[in-house]
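Only one protein chain is missing; all other protein chains are in place.
Moving on, here comes chain A:
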Amino acid sequence: MPGLQGRGMTLVSVQSLAVRFGGAEVLRDIDLSVSASEIVTIVGPNGSGKSTLLRAMLGIQPASSGRVMRKAGLRIGYVPQRLAIDRSLPMTARRFLSLPRRVSDAEAAAALDRCGVGAVAERQLVDLSGGQLQRVLFARALIGRPELLVLDEPTQGLDQPGEAAFYQLIADVRAETGAAVLMVSHDLHVVMAASDRVICLNGHVCCEGTPQVVRDAPEYRALFGYGTQGALALYRHDHDHNHGPGLAHHHDAACDHDHSAPDHAAKDHAAKEYTAAGHAGEGHSGTGPHHA
């Protein structure tokens, strides 16, 4: 819902953020802020630093340089990209919601019901399916009236109706509580409808703005639109752009200095995945091995 953008106080922001793993610079020159009540989605190919950016904004990943600022006492609901649960740890979904702050049974039941997993409250976490675990994680994130929801590929493992319902739920939660949402998503065809602002990331911010602006940005097309049938075809049916082979080499200057071999390979790989998804049409469910 454009129009909400830019209103409200800043909850979290980064300035000139850079993150390096060993010698490799994963993120550089990132300036980004999230204000109350806005839904910001980060898109980008595999290895573009999406999860690292989220983790840096949460303070999990130390910044190599630059500044990370969070509003004092910010209440965050976080859904990590993955949660590996050791079989030796007995833990029901209900008990999990009470970590680290204990919540009442009523509160827990309401959150689980809202996420469509009220029936699994007494099941062990290790016995849940991927989609169920994802919903339980989201239920936990909703507890405690978060001001900011940070969601790392929140719909992985969800089926198609589940995915649609999930984005509706995010919109409802934002409307009710005014919580801001910062998420990484691979569901390009819904990102555009569900976000106020889209950040196109590939080690640095290639372009950002409302979905309409980003969709038309050459940098975005360079990342997602190259190959014979770019993923752009999914949501641009007016064919006003060139699908020709030349597009693969059309990069904005800001995107151009990022063609080290592994990164390029990652991009290529991502492009193939998206192309495959594009061919599959609406069958793309976001369950592929997308781990940035």
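To be clear about the criterion, a residue touches a chain if its C-beta (ideal position, glycine included) is under 8 Å from a C-beta of that chain, and two chains touch if they have at least 3 such contacts; residues count from 1.
One rule holds for everything that comes next: contacts and distances are computed from a predicted model.
The chain not displayed here is annotated in its UniProt record as "High-affinity zinc uptake system membrane protein ZnuB", chosen from "Cytochrome c oxidase subunit I", "High-affinity zinc uptake system membrane protein ZnuB", "Class E sortase" or "Peptidase, M16 family". If you put the hidden chain back, the residue from A:S33, A:S64 or A:Q124 that touches it is A:Q124. Here the missing chain is touched by one residue of A:L83, A:A119, A:A175 or A:A193, and it is A:L83. If you put the hidden chain back, the residue from A:M9, A:M69 or A:M91 that touches it is A:M91.
Seen from chain A, the chain kept out of the figure touches residues 55, 58-60, 76, 78, 80, 83-86, 88-92, 95-96, 98-102, 124, 150.
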